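A single protein chain has been omitted from the complex, and every remaining protein chain is retained in its original position.
For subunit A:
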Amino acid sequence: MNPFSSGTRLRDMIKAIRACKTAAEERAVVRKECAAIRSSISENDQDYSHRNIAKLMFIHMLGYPTHFGQMECLKLIASAGFPEKRIGYLGLMLLLDERQEVLMLVTNSLKQDLGHTNQYIVGLALCALGNICSAEMARDLAPEVERLLLTRDPNIKKKAALCSIRIIRKVPDLAENFSSPATSLLKEKHHGVLIAGVQLCTDLCKVSEDASNHLRKNCTEGLVRILKDICNSPYAPEYDIAGITDPFLHIRVLRLLRMLGHGDADTSEYINDILAQVASKTESNKNAGNAILYECVETIMGIEATSGLRVLAINILGRFLSNRDNNIRYVALNMLMKAISVDSQAVQRHRTTILECVKDSDASIRKRALELVFLLVNDTNAKPLTKELIDYLEVSDQDFKGDLTSKICSIIEKFSQEKKWYIDQMVKVLSLAGNYVKDNVWHALIVAISNAPDLQGYSVRSLYKAFQLSSEQVSLVQVTIWCIGEYGEMLVNNVGVLQVEEPMTVTESDAVDVLESCLTHHSTDITTQSMCLIALLKLSSRFPPSSGRVKEIITTHIGSVVLELQQRAIEFNSIIQRHQNIKSSLVERMPVLDESTFISKRAGSSQANISTEKSNQQLPSGASLKLSNGVAKPAASPLVDLLDLSLDDTPVPTSTSNDFLHDLLDVGLTNSSSSGVASASGTDILMDLLSIGTPVQSNTTPENGSSIKAKPNTATVQVVDLLDGLASNGSHPGAQSPVHPSITAYQSSTLKITFSFTKQPDKPQVTQIHATFMNLSSEAYTDFIFQAAVPKFIQLHLDPANSNHLPASGNGRITQTFTITNTQHGQKPLAMRIRIAYKVSNQERLEQGQINNFPPGL
């Protein structure tokens, strides 16, 4: 016989499982037991079914699946004996939950058991029903339960009452049926029945308005009497807990009184006295007493109480607050949050104690206290409260800092009446917990600074000082960088010094030092580094003597592997080197950012990053001309919304740059359309110019022009330097004597194409061909596109042509360069098919041909 047959006693199985050292061992034992149980169930073994279910329950508690035992539970419930029924119901309650359909099968057994003669069996059924019945079962069996509410046996009565609670929770419509039985329960003497009855009435009030009125009319008196009795009763050993008679009943009655008195002035008046009596008489040195007081205070807050009673309540809460027991303090803080709406003055008196709680060692208490403090802040106490909170921020735990920081920032923003205080507090918060500050918070700070011209010098100096002390806080660093960039000269020349400031001299090189150290220390944070680069550019304009040093620093990043940084470095370098004339106007002071627009934008959209320069937004292609903005305008005028990038009304600072950019665009336009079969990535760069796909930064426009230089790494492409050589697209790089003679590749009555060749000595397979197109007709050609096809062993790279407009009669030419790589150089000669499309007087023409007369050796 199987040693692990169902003959094993429950105790032995438990011992065996506990003796297992590893999870695998335990699984093995459990599996064996389950197998034995399963076979026993299928053999319909009556003797051991009790034991089997007990074992299954234990296995279930360990966490293993036990659904095969569900039907066995049903069988046990249906059997005649009390022990089987008992374990069956227990198994049912543990192994099943109300959502399983198997539960419906029990309904019949339950019905029979509810009518059983043995009161304990009735009790079992009521218990099971009360714990896991579903809505359908509740509906089916409600009449039985109602009937049982009226029996004489208190045990059955109280169980039936609690079962009814579940029924009306599941099926609220049935509430009316239970109203009158519930009221009669309140006249009982047995405490168990009373507790269950009061609870039933409370739930009835929650569910049905009628029941609530009914109870209010008929039962208030009775309830008050009950409370009075137990409050004044002498020592009753059966119900005594910590010197109080039946605190549970106290609490339940108080809760029901709260529900009845809520919103009803008469009832509230009626129960005033008893509440006052309970509140003053109950001793609060033990938890039971405190529980009653807590419920009492909740009730006072929940009804229309007299002011005297309210004062009493708040005093109790004040006492709770200073109690050493953490639980009591927690409960008090919770209650005070509700009390604020009732009487905020009284709560304000306890502000100091509450502030102490913010610093408590218990996390739950800290959280509650912080929320409470936040509710308590008003205009008068905002400043001292903020100071306290910031002081605490320094020493608080890491996991609490995030919450604390965001609360402090909201307080500062809401209640700041003067800009200087706001800036001061924000600088402090940033220095202490900058890493926890959300982005929109320090963006708001920047907006505020830019709107306060008299405080700009002060701000930049405070930030500089703060930076010296806490340069690991990223947000602080970012704000400092921006401000130094914008207001650098105020920092160095001590502009706008306020009286409270200590004298401080900062030289230009100090300022540049700051930026340089940021670049090195925050080498992983691309945002910070990008901001540094542009701040350096601004400084090179504001501090002309440091321009050289700035240039050096920028140059070190030209080789950066991060595209954004490399791009910026190259562009700025180019600006410094070659475009001194426009540099100063490029980096003039940014216009004042409109605070109200900012705030509404921030409320509206989550991506309002107006004041920062790290936004990587796609600029809409139509508004690609980001002209540099002029001096700070007065706040009232319509301001630049950097996101929308609508063209500013201020005229472009220099007209030369305008034409220059215009040409640039023009060139871009034509070239982009003349991409050949294999278009060079040079074309992509120009396409980018139009759509500004690369994340180029806000206020310097010729960056767009120099973005063409931003991809120097593609080896096969001739990087077209449009700025330097606008029209000289066809110019050859370096002096390379043409080894091969030029040919006339194609000639028709309307078009002549000439090819000239250049090769580099070290690359025999690569040939550069310069094509020149000449219009032989008397009408001009427009939309001129040249395309070429080559055999498979040849690779072709086509550069953009310099124009797509070919004037008539050879008055102008179009030149285009392409590179051919002959992988079978020396074995097969070059060959090419060409196709030219153009428009003459708005009619499209197409010419095709094949070129076979390439010089040999290409």
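As a convention for this text, a residue touches a chain if its C-beta (ideal position, glycine included) is under 8 Å from a C-beta of that chain, and two chains touch if they have at least 3 such contacts; residues count from 1.
Please note the rule applied: contacts and distances are computed from a predicted model.
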Q. Out of "glutathione transferase", "Translation initiation factor eIF2B subunit gamma", "AP complex subunit sigma" or "Sodium/potassium-transporting ATPase subunit beta", what name does the UniProt record list for the absent chain?
A. "AP complex subunit sigma"
Q: Can you work out which residue in A:Asn327, A:Asn381 or A:Ser574 touches the chain that's missing from view?
A: A:Asn327
Q) Of the residues A:Ala19, A:Ala35, A:Met61 or A:Leu563, which one touches the chain left out of the display? A) A:Met61
Q. Of A:Ala78, A:Val102 or A:Ile241, which sits in contact with the chain we cannot see?
A. A:Ile241
Q) When the complex is taken as a whole, what residues of subunit A touch the one chain not shown? A) 11, 14, 18, 50-51, 54, 57-58, 61-63, 65, 81-84, 86-87, 90, 93-94, 97-99, 118, 120, 126-127, 130-131, 155, 158-159, 162-163, 165-166, 169, 191-192, 195-196, 199, 238-239, 241, 246-249, 251-252, 255, 287-288, 290-291, 294-295, 298, 326-331, 361-365, 367
